[in-house]
Structures are given as structure tokens and as C-alpha cells.
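As you look at this complex, bear in mind that one protein chain is not there, while each of the others sits in place.
For chain A:
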Amino acid sequence: MRKMLLAALSRVLQGPAAAARPGAVSEAARVVVATRNYADFASEATFDIKKCDVHRLEEGPPITAVLTREEGLHYYKTMQTIRRMELKSDQLYKQKIIRGFCHLYDGQEACCVGLEAAIKSTDHLITAYRAHGYAFTRGTSVREILAELTGRRGGCAKGKGGSMHMYAKNFYGGNGIVGAQVPLGAGIALACKFFGKDEICLTLYGDGAANQGQIFETYNMAALWKLPCIFICENNRYGMGTSVERAAASTDYYKRGDFIPGIRVDGMDILCVREATKFAAEHCRSGKGPILMELQTYRYHGHSMSDPGISYRTREEIQEVRSKSDPITLLKDRLVNNNLSNIEELKEIDVEVRKEIEEAAQFATTDPEPPLEELGNHIYKNEPPFEVRGPSQWIKYKSVG
């Protein structure tokens, strides 16, 4: 940011002198020329991706992936939007405009964007509480997400859910109880199988949740009944303050489904995530039953906004991941080095994204809180209006579904 400011400043100061130099093309003109000349860019490129470890599978996902320019720009913009949205949430939380729990997803963007790239909008997805990224990829606007975080009437749940309870079409939250979303996901898969429309359910949980008993109960039933469910463990190495080594007798999360085949995926590489998910989706849709994917990823923030995230890991470790494995940087390098895009075009996207986030934040901080009347609503569905008791017998709220 500072660098750009200085560059702009120097240009302004040089101004007339630079323009007067014969034969010189101004910086701005060069950028304009570059972005207008789409014929200069390649339309697609093929990349080598890391081979996935497999469990109970003859073969795994492909080790190369084709990325089109269009896809690349879309993935970049989506990941960047999520990154900036989460950083804005951090800011708003520190200003006490967001309250309660706030679990941020920055660092893990390749997971939610990669998953979405491999499935259809008619497929289903459910996750735990680190859900802002998924709310976005599943169709909720940044505006509605931020306004839900700030508890305003324009929030995707009218301000009644908060950070952990955002929902969208075919997106079942946003769930606060660790592990509880896993049986729910298998239930959604049961419905998919019943309705026979070739839909599947992606059921996500973390490395911490992976030790919940109900997940093993779910593995058993999903395998028994061949439910079209992809179990996805987002392993970001820490369950709150407990590292995987201290929590699990076996940290091979992709094998923990035992009789369920599994794949271990590089969760920082969006192409690896996408190809693995395509592979897994095909497995489910062909009626073979459930499959498990472990996405090895990393969160830059602590567990939540009340966790600085450095008492159980070193700043060096965080910095190392940022410099060597950042998902957005990895994609950016691929795009630029393979002529699918260039720095200037990507910078333009960054500017667009920043603008969108600023506008959304503006809305989220100025939209009013829900009206008090909203307190009693949504207790029952399709019920004639009735009265809900408030803190005393004399305070009553009307309830409509």
C-alpha cells in the first residue's frame, strides 16, 4: 500500500518533466495498454500439482491441472475478496463493532474456493463455525456477511444468527457445536440419495472436531448406507490451542474413516483442492458411497479473535507459511509466470476488491440493528401468529414464522 502511494506521489511530483521526455510512455498509459491487450495473454496453462496420498484407493486425483485465464482471474478475485473481508472483520472486531465469537478464515481461502470450483450450486455444503468464506462462496454477499457480523437488520440472518450462524441456499451453516454438523451433513446426503437428483453433500470439520465420537458414528452409517457424502477435514494443525500431535493418536486424518477411502490434499494449492474434489465428487455421484478428504491448510489468525495465536505456535512458523505457501500468492505467481495475467491486471482486481469491502463495511456499520419486534419471530414455521414471553409476564412479543 505504502509503496503504491509513494510511486503515485513520485509520479505526480515528476509529472510535467516525465511527460515532456521524448519517447517516454507514461506509467499509466503502459498499464492501460497492457490490460487492454488480452490477445497477449494465454487462454490456459497446465500445471503440475502435488500427488495426493491415498487410503483404500487404487488411484488418486490427477497430478496435473488445466487452469484457464478466466478461471484463474475468478479464483484470484474470490480468494482476495475473502482475505480482505476477513481482515476487515478483524478490524471491526477490534473496534468492538463485531461482538462475541469471530473465527477468521484467512490463510485457508484455497479450500473454500477450490471446493466450490469442483461442485455445482445444486450440491450441498455444511461446515462448522469458521464459515465466513463458505457463506461467500455459497452465494451470500460480502455486504450481508459483514452486516450479520455487526448484528444489523441487513445481515443474511437479519442479525439474529451472528458469525457462526449464516445460511444460504444449499448451505446449512455455520454450526457452533464442534462436530455436530457432521451427522447433519450425512443426513443431507441421505436426502440427496432419496431425491435422486445426483446431488452430493460436502461435510466439513476441523482437525479438532475429528476426534468427536459422533463423527465415527456418522462414518459408519454413511458407509453402511452408501450416502453421497464427501467428508472433508480442514486440518489447519491446531484445534484452538492444541496442536494435532497433542490431540490425536493418529494425525493421518484422511485414514481415520477406516473403511472409507481417503485422500490427503495440499489445501494451500487451489488447483490441488479442485482436482481432488472433482475426483471425490465423481466417486460419490457414481454411487460408491462416502469418501474422505483431508485438506492440509493453515490459519493466520488465532482460533478466534480472543486468541492471539502465538502462545502455542511461533511467529516464525506463521511467517514461514505466509512467505512460502500463501494460497493467493501461489495462484498469483502461477498466473503471472504463465502469462495468464499480469501484475497490473491483478492490482486492478485488488483495487476493485478493496472498494467492495469498504462499501460493504460502510453498510455494515451504518445499517440499523433489527427492530425489537424481530425478537419473537421465527420460533415456529407456518404457525398462526402467537405471543412469546419476554423477561416478565407483562412483556410480550408477537411471533410470526
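Everything below uses one rule, namely that contacts are C-beta pairs under 8 Å (C-beta built on N, C-alpha and C of every residue); 3 or more make two chains touch, one makes a residue touch a chain; residues count from 1.
Following the convention adopted for this analysis, contacts and distances are computed from a predicted model.
Of the options "Auxin-responsive protein", "Translation initiation factor eIF2B subunit epsilon", "Pyruvate dehydrogenase E1 component subunit beta" or "VNG2A protein", which is the UniProt protein name for the chain that has been left out of view?
"Pyruvate dehydrogenase E1 component subunit beta"
For the chain not shown, which residue from A:42, A:57, A:87 or A:190 touches it across the whole complex?
A:190
With the missing chain put back, one of A:41, A:136 or A:172 would touch it. Which one?
A:172
Touching the hidden chain in the complete assembly: which of A:42, A:57, A:87 or A:221 does that?
A:221
Counting contacts across the full complex, list the positions on chain A that touch the omitted chain.
124, 126, 157-161, 165, 167, 172-173, 175-177, 180, 182-192, 194-195, 201, 213-214, 217-218, 220-221, 224-225, 377-383, 386, 388, 393, 401
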